[in-house]
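Only one protein chain is missing from this complex, and each of the others stays in its spot.
Should a chain be cited, it is by its letter among A, B and C, assigned in written order, with residues numbered from 1 in that chain.
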Amino acid sequence: MGDLVQVVIAKYNYWIYITLMMIGLYAMIAKNNLIKKIVGMNIFQTAIILFYISIGMKKGGTLPIVEHGHGAHHHAVHAADYINPLPHVLMLTAIVVSVATLGVALALGVKVYNRYNTLEEDEILAQIRKK
Amino acid sequence: MSQDYPALLVIVPLLSAFIISAAGWVNKRLCFPLSVAALSVSAYSCIGLLLRVLNEGVVHYRLGGWPPPWGIAYYVDYLNGLVLCVVSVAALINLIATKKSIEQEFPEKTGPFYTLYVLFVTGMLGITVTGDAFNLYVLLEIGSITGYALLAMGDEDRAPLASLNYLYMGTIGACFYLLGVGYLYIVTGSLNMVDIAHILPGLYQSKAVTAAFIICMVGVWIKMAFFPLHAWLPNAYTFAPSAASSLIAPLMTKVMIYVMIRLILTVFTPAFAFTTLAVSHYIVWLACIAIVMGAILALAQHDLKKMLTYIIVAEVGYMVGGAWLGNRAGMTGAVLHIVNDALMTLCAFLVVCNIVYKVRGYAFADLKGLFAKMPFTMGAFVIGALSIIGVPPTCGFFSKWYLILGAIQAHHYDFMVALLFSSLINVVLFFRVFEIGFYEPFSDHEGHEHHSAVMAEAPLSMLIPLYIVTAGLILAGLYTGDIVNHIIRFVIPEGFI
Amino acid sequence: MPWQLDLAILTLVVIVGIGAITVKDLLGAAIMFGAYSFMMCLLWSIMGAVDVAFTEASVGAGVSTVFFVAAVFRTTRRTKD
Partner (left out) sequence: MKITGLIIAVLAGALLMYATVDFPPFGDPYSPASMHVSPRYIEKTMEETDVPNMVTSVLADYRGYDTMYETTVIFSAGVACFFLLRIFRRKEPGERLYRHVLTGVTIHVKKGAKLPPSDDFERIDTAWIPHDLIIETGCRLLIPFIQLFALYVIAHGHHSPGGGFQGGVMLGASVILLAISQDLRTAVRRFSEKVDALLCAMGVFIYAGTGALCLLLGANFLDYSALAPLLHTDPVMARSHGIFIVEIGVGIAVMATMIWIYCNVSSKGEYEEGL
């Protein structure tokens, strides 16, 4: 039991990210409203970003900006002192991708609404079937 | 010049996409020639690159001049080279063939259409050429976002919703892939595919690697519409504008199959995929179900385009099954089928494009008397159909031959039965279309029946590219031996059974 | 960073995330989503990812929310779930 608690505490960020990812995935599959699905999609994407940021975290590391910038050529820079910058870079890209997807998704949602006057998927399908 | 082919083949369409977008605001007529020029340069570089690979072996290219794994690098081997050529040539032919159709369907928005078209091709080429797992994700999103937009502009009633559903599924797929890359990164610390492959052998027992493999595979399967995850594909492709569906249907699923094979062969290595994880049998069974269900669902359709989309679902089953048979013949069949299926799908969808251009419909009822009305288009359709069924000497026969050979060697008779069953269903499907087109009298939209329909063929600019593709189907069949012996033989690593 | 603050933000993230998908009003969901993004941004700045936090603050909590509000304004606030 003690081991389990240790595991849970040592990796709590990963548990939170999994929870958020499940919330997002559930919303994307189970929700009926198109905009709600888009909200779920964004939560899903942010959860993955949280996961990547957690990878880069180093205990005792500081921000990934070299201290006293230009005068510091003679200072040796130790990798263990700075947080891993690579996941941050990857996630900047992922955030941009998520806002791009959001824009296209909302444009499509507005287009669907223009045609059917509703955002509920079952009502739209009922309208299609009626024709 | 020639050492820059790997960069040029992506950069030229990318740069010209921005120029096309700007040109659309100045003079719309500039867009088409610019797109053709860009894709021609790209296709030329792809072919040049493949020839270089044939002469020199694997080609490396460092972007930004940084050595891998710190920078992003390209590794172009036989598999990339082949798929690159298919993608770029298919996109170029489709662009020329569908010019009239695009002008008919989007009189005002040709500028953004061509921009998105070229960006989509850039995304597909980039996915194929890259050697970096994360770079692949970004390019996948370019391909997807442009794809959603292109597919949504078809049928006013149904296309936006179908495309939105595709967007949800596609985002889940891409995010799963990204998550899988993250799992690989957390245990290896690298994003370069070759570098990951060097580090992984010590970690095969790690649960994180297993999870990474499963998540990546599920993500890729969603993107390629492998059977239980195929729900987005038929509607999205059916209601799309014909120029967009004939671009996206041949390329998207095939490129994703390429990604799957790349993950199996390069990143995780066959030893891990087939031996350490003993899941290949289950996946082949799933593929069998995919083939059978795809065929049966195709039988239930009442229009040509939707029938073709379900055939794509079945064909995805062929390739996934072939790749997972775990032997040389099966893998050869899968890679060969990427080429052949891209050509076959392109041919079939171009025929649909011609029919829609002239008849304004693709339901079976609209096809009556089409052999008399559009004999050349339907002639090409017959050859395409024979190839999808798998009649020699068209190329469809040879890839099926390798797949069946692989199934027998792996003692997967269920896969062989599924293949034969789907070929049989394809015979029924296409002969039903032939029958409607040949025997039923032509009727126009007012319901008047004409026994001797006037010939109203699609314009030459659409027919000539169609016949180039048709010739390609037969040539690919006749030169199968060369393709297999000179290219695909080297795709599969030594020591693979 | 005191662990109490960390815990409080983590709990809030999950609560706001659940709230964003359960609230029965799309404008409310959009605003909840903005709050969620902002909490995430705090969390990331605690974890030292300042660039990502900055981006999330401007994109997630800023522009994305505006896009949502614009889309909801152009469609409807009504939702059944």
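The rule we apply is simple: a residue touches a chain if its C-beta (ideal position, glycine included) is under 8 Å from a C-beta of that chain, and two chains touch if they have at least 3 such contacts.
The model shown is predicted, which means the values in this text are computed figures rather than measured ones.
Checked against the full complex, the one of B:Thr146, B:Thr332 or B:Thr480 touching the unshown chain is B:Thr146. Residues of chain A that touch the chain left out of the display are 7, 10-15, 18-19, 21-23, 25-30, 32, 54-61, 63-66, 69-70, 72-73, 77-80, 82, 84-90, 92-93, 96-97, 99-101, 103-104, 106-108, 110-111, 114.
Touch with the hidden chain on the side of chain B covers residues 4, 7, 11, 14-15, 17-19, 21-22, 25, 61-66, 69-72, 108-109, 112-113, 115-116, 119, 122, 126, 132, 134-135, 138-139, 141-142, 145-146, 148-149, 152-153, 160, 179, 183, 185-191, 199, 206-208, 210-212, 214-215. The chain not shown here touches chain C at positions 50-51, 53-55, 58-59, 62-63, 66-67, 69-71, 73-74.
Here is the rule we go by: only the chains that are shown with their structure count from here on.
Per-chain Cα centroids separate chain B from chain C by 38 Å.
The distance from the centre of chain A to the centre of chain B, with each centre set as the mean of the Cα atoms, comes to 29 Å.
Centres computed as Cα averages put chain A at a distance of 11 Å from chain C. Residues of chain A found to touch two or more other chains are 87, 109.
By the touch criterion given at the top, residues 12, 16, 19-20, 23-24, 26-27, 31-33, 35-36, 38-40, 42-43, 46, 49-50, 53-54, 56-57, 61-65, 83, 87-88, 91-92, 95-96, 99, 102-103, 106, 109-110, 113, 118-120 of chain A touch chain C in their complex.
Note for the complex: chain C touches chain A at residues 10, 13-14, 17-18, 20-21, 26, 29-30, 33, 36-37, 40, 43-44, 47-52, 55-56, 59-60, 63-64, 67-68, 70-72, 74-76, 78-81. Contact residues on chain B toward chain A in their complex (touch as defined above): 134, 138, 141, 145, 148-149, 152, 156-158, 160-161, 163-164, 167-168, 171-172, 175, 178-179, 182, 185-186, 191.
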